[in-house]
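Just one protein chain is left out here, and the rest sit where they should.
As written, the chains take the letters A, B and C, and residue 1 is the first residue of each chain.
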Amino acid sequence: MSAWFSCSYMARRGVAAGRVGKKHHLTEAKQGSYQYVYGPYAAPVLTIAPGDVVVAETLDAFGGAIKSVDDRPSQKLKFPFVNPQNGPIAVEGAEKGDVLCVRIDAIAPRGPQPVGTSALIPEFGGLVGNAGTPMLNPPLPERVMKYHVTESGVRFNDKIVLPFEPFIGTLGVSPQIEAVLSLQPDYWGGNMDLPDVAPGAIAYFPVQTKGANLFLGDCHGRQGDGELCGVAVEIPSTTTIHVDLIKSWAIVWPRLENERFIMTIGSARPMEDAARIAYRELIRWLVADYGFDELEAYFLLTQAGRMRVGNMVDPKYTLGASILKDYLPSK
Amino acid sequence: MSAWFSCSYMARRGVAAGRVGKKHHLTEAKQGSYQYVYGPYAAPVLTIAPGDVVVAETLDAFGGAIKSVDDRPSQKLKFPFVNPQNGPIAVEGAEKGDVLCVRIDAIAPRGPQPVGTSALIPEFGGLVGNAGTPMLNPPLPERVMKYHVTESGVRFNDKIVLPFEPFIGTLGVSPQIEAVLSLQPDYWGGNMDLPDVAPGAIAYFPVQTKGANLFLGDCHGRQGDGELCGVAVEIPSTTTIHVDLIKSWAIVWPRLENERFIMTIGSARPMEDAARIAYRELIRWLVADYGFDELEAYFLLTQAGRMRVGNMVDPKYTLGASILKDYLPSK
Amino acid sequence: MSAWFSCSYMARRGVAAGRVGKKHHLTEAKQGSYQYVYGPYAAPVLTIAPGDVVVAETLDAFGGAIKSVDDRPSQKLKFPFVNPQNGPIAVEGAEKGDVLCVRIDAIAPRGPQPVGTSALIPEFGGLVGNAGTPMLNPPLPERVMKYHVTESGVRFNDKIVLPFEPFIGTLGVSPQIEAVLSLQPDYWGGNMDLPDVAPGAIAYFPVQTKGANLFLGDCHGRQGDGELCGVAVEIPSTTTIHVDLIKSWAIVWPRLENERFIMTIGSARPMEDAARIAYRELIRWLVADYGFDELEAYFLLTQAGRMRVGNMVDPKYTLGASILKDYLPSK
Partner (left out) sequence: MSAWFSCSYMARRGVAAGRVGKKHHLTEAKQGSYQYVYGPYAAPVLTIAPGDVVVAETLDAFGGAIKSVDDRPSQKLKFPFVNPQNGPIAVEGAEKGDVLCVRIDAIAPRGPQPVGTSALIPEFGGLVGNAGTPMLNPPLPERVMKYHVTESGVRFNDKIVLPFEPFIGTLGVSPQIEAVLSLQPDYWGGNMDLPDVAPGAIAYFPVQTKGANLFLGDCHGRQGDGELCGVAVEIPSTTTIHVDLIKSWAIVWPRLENERFIMTIGSARPMEDAARIAYRELIRWLVADYGFDELEAYFLLTQAGRMRVGNMVDPKYTLGASILKDYLPSK
């Protein structure tokens, strides 16, 4: 256990207190049908205890349907059956009002090279007329990119190799009575596409239902802020997460911590509302757990808050507000 | 001249080619009346040549009117006479279609401690009902903070000292026929409140008028992303800039570079439009100067672009899109 | 059958061709449990044929929980169990790609006076910090209004009586694989809160699932544009609708017609995206059914389009774009 992890909310407040329990392998075969909504209506494929580890074989966001640069996304993708998810994973003892902790331990590309895919999809993306912001302009051409991705880098083209900085694009718990497309990020997590949800971080989600119903998928070999064209370096993966449960922690939106900072995550449109949500929730955190009064926290974030743009392309935009632990009283 | 500077757009394309010319002292006395609009209607206080250096005595954003924590901003501030600016500074040879280069060499706090001021101002700020997003809720109390600021840190309170990371909050050139409040950021620069406009960076502005009419002011001892409550660590300063001119460089929005990255800066509401503007302009840059085709640049920024939130409180929100020079072909 | 109805899309293209079939009474008793999501997972409470009429006993948006002006909404409402809906009603023969036609024939208040309720609910409303646009300001007080509502008027107070102009606040079909709160409007209809969905109008919804799964509820005695505080004149009602089915009509968002105009309905945030969606879809309609080319339709709506603001308070804002039939070639 790394030094900082022992000081994390997960280790200090979790039911398992940082201990590692049983390891579960959620292979493609065990998963069977992948899921396309975050909701309470599908039966769990796996039930785990707090402290358990899950090694999941995730599909890429296209379910592997885009196999070559000659494929046309509009022909290969059958909306709404995109962004397939592993899960739901039930967590023993979880109930509404708790917080599910997901420490991300590892993400490895899985399958033959070139294992990474990106694409221009009609009516989708941050700099084109799309379903949410429709325009009369003619569309861009469809285009598929295939990237060689290993732990030593993402080969963008013959000249440019970008660092391998993998993360989980879509991760979260079930809403209480809704079942919402895995394409959407919201207060339960989902398709946040936020690069900080990466190995070395712990994500916290507000449990809405008995068992929590954890879902995950959509791993990325890397991504720029905003996921500009709408499609990162999409990879199938073997992803390892360590799960725990904090009882009775009232959080409204997902949170995250790593060795350096604590973060709150908001998803909304317009983008300023995502920023407001994230900062508003971070003030709540500073007040509840660090002894600030509300206005003092407002001033501190004015001078030292940081904002990460996750996605600017999904049904809601996702931003993460954070502050370095260096600036906070030690816990 | 540092190594990277010799490879900068300013040094390579500027009229002065990186050479340092005359040094001008724009003291409070020489400035006389400070300016409250960015426009072509005021006579220059100073005329300089490309390559010249200006050492300006800037006022804080309140023109020094908030002297103690007992002052009430609503009584001390006389809108629209806030955010006073040095300038206009005419640059010989500048005309519409050129680009003004402003390398920021130094920013030092000026005046007695505590030299830094922040405040909660009624109807202003990122997490309150305000003039642009009005609400019926009761306002927050007015409050003033005074911070001790030196090169070794910003003393937020007895326990927290934040790094001194100064930058110029408001910097830019005159619009062609408009005169717009110095509170507003726009395609000519202005009140961008973007922490990257800091010593070590070169900012580039599209000249709109003969002589460019450079303005600057509103220095900050530091600031978090978004300038959440609307008021950073406001300081009067002695600020040193090195100015040059690039002839016939067609840029639409401000740009910036430093040792590590190139950045384009967009200001708009809603926030996603600022993000779109910034990324759209960065694609133009990658195409014009780095040999990418447009869709290739779109993909590259999807995987490697970065987005900095400057302000989420001014009349337009400001975001900076950037990419590390490491990922670009060398110039 | 009124003269214009015989020229409507419903009468001309519907499977039942305007004929009236069986009348079904969907009483509270028959409904049993009301529904809180629009989705495909609940079993139909009623199956009808195209041409059938349904007389539904709807609850008010609070399920009747707010009984007096002394009630506090925060104590009486148990989110997400608000905005109860009748349904789902399966329609024989409906399948994805079809359009469900709902002619609204009558809406009558149901129950003892004062039968109308409005309220200020914490963290909800168009002019207060709320869940989607959070603020630090203190909240407004909770407040409940009870209105006497009959066909001759809504008694706002002792001096002001407003016209009774009832409509269905929430109406639509099930998404394909999602189950989404009845609080949300979207491309399947839902909580549009658009006053044009009123007796005399026919609404058209794009069917997403086998049987369409029609839901309705949330009737209003009247409402201003935008539903400003978030709560209209909420009434329990007896609502009569006439349902038909148009096979293979590809529409993307809800449409509506009445004697005077045709309308397309968009729901999104920010509000301009709802406007774009509505006008974009209206151009599609003008091109497909009225012989315009796309740019000609763009010009026509520039000069003659009309925009109605439904709600500016729900998870998505709803706007209706319309054009008078007088300006269109007759069908």
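Please note the rule applied: contacts are C-beta pairs under 8 Å (C-beta built on N, C-alpha and C of every residue); 3 or more make two chains touch, one makes a residue touch a chain.
All values derive from a computational prediction rather than experimental measurement.
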Tell me which residue among C:4, C:41, C:81 or C:156 touches the hidden chain in the full complex.
C:156
Considering the complete complex, identify which of C:28, C:105, C:123 or C:225 is in touch with the unshown chain.
C:225
From B:73, B:254, B:270 or B:310, the answer for touching the chain not displayed is B:270
I need the residue numbers on chain B that touch the omitted chain, in ascending order.
36-37, 39, 41, 80, 132-136, 176-181, 268-270, 273, 276-277, 280, 283, 294-295, 298
Where chain A meets the left-out chain, the residues are 127-129, 133-140, 270
Interface residues of chain C (partner: the chain not displayed)
118, 120, 126-127, 140-141, 143, 145, 154, 156-157, 159-160, 162, 222-233, 269-272, 275-276, 279-280, 283, 295-296, 298-307, 309, 312, 317, 319, 323, 327, 329
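Keep in mind that, in the parts below, only the chains that are shown with their structure count from here on.
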Give a one-word verdict, same or different, on whether chain A and chain C use largely identical residue numbers at their interface, taking over half shared as same.
same
Compute per-chain Cα centres, compare each with the mean of all protein Cα atoms, and return the closest chain.
A
Chain centre separation (chain B, chain C; CA means) in Å
48
Centroid of chain A to centroid of chain C, CA atoms only: how many Å?
34
Of all residues in chain A, which are in touch with two or more distinct other chains?
269-270, 276, 280, 283, 295, 298
